[in-house]
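For this view, one protein chain was removed and the others were kept in their places.
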């Protein structure tokens, strides 16, 4: 049986811009790449009345989420002509203005990178068991819903 | 008459990952942003026989290009619900593996950021008077063609 | 025979436990009936069910040591 290569997806806390820069820089020796597409999810300070979201706390069903990320990865390589793809998702607390999701696809041609990136983002939102709890400035909280 | 705000697009040489990280980090105080979409164009080492592209040298019709970038910018804000958008394009020599184009859109919701980014990339390739000359390892060169 | 039940998000808010051991249930319908009886608030929320990390849509037979996860709507990203 083929050994699954484990790609670490979950990151404790926010995804820092420097981490993204490093991820980009690592591709400079893959000289057949012509296009990268990156999606970044940033935590919004949504307002409800006088109150606003100050952070989201992410939890996951870790084992199932990793299987789903693996499946999404395999499907992306099947459906798109990709050279690389990387997914990073935060767990724990991420403040408003910080980044909680990075999807990063690379291809010879731009259409593959762009279309794959978008498809992967949709799959993550829909299929991966991760939950965000919105923490408000008055210390109330509510479970986030995706649309 | 409305004053045009000048957005500097052209960068001398490659666009460095650290520059991209800074561009991302600057958005952390815009807390109504929920999604960023980034497109990066990387110079490919395309091969012709034994020879390969080692760099592209970019030139432009500067005044017209700036007007086009301005028009693309205005159209993007008209057609998509964007909070921010930035375009950076290299001039001069960019080696294979280095980045020559960054399109960076930010919105409340992901669809606006993603769709705008893609539309802007297509417009840049089609409408902006920039030319890339591919420099080969044997010092030959040829003018790049977009598709 | 014993089933491991895992809860997440709003479901954990209701059960107050992230994992439960439930004996003597033959299938997921029986398990859900039992859980909704024990935690009536479950009836008022949306959730999906995964057996051994696979989403199920229909009543599914359970084996000893199976893991059933009660999953509120995902909201990652």
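Which chain is which? They are A, B and C, in the order written, and residues in each are numbered from 1.
Following the convention adopted for this analysis, a residue touches a chain if its C-beta (ideal position, glycine included) is under 8 Å from a C-beta of that chain, and two chains touch if they have at least 3 such contacts.
Only a predicted model underlies this, so the values are computations on that prediction, with no experimental measurement involved.
The shown chains contacted by the absent chain are B, with contact judged over the whole complex.
Set against the missing chain, the residues B:55, B:82 or B:128 yield one that touches it, B:128.
Interface residues of chain B facing the missing partner chain: 41, 58-61, 63-64, 67, 89, 100-101, 121, 124-133, 143-146.
Keep this in mind: only the chains that are shown with their structure count from here on.
Ranked by how close its mean Cα position lies to the mean of all protein Cα atoms, the top chain is A. Distance between chain centres (mean CA atoms), chain A to chain C: 27 Å. Annotation: 49 Å between the Cα-based centres of chain B and chain C. Counting only residues that touch two or more partner chains, chain C has none. Contact with two or more other chains is made by residues 41, 121 of chain A.
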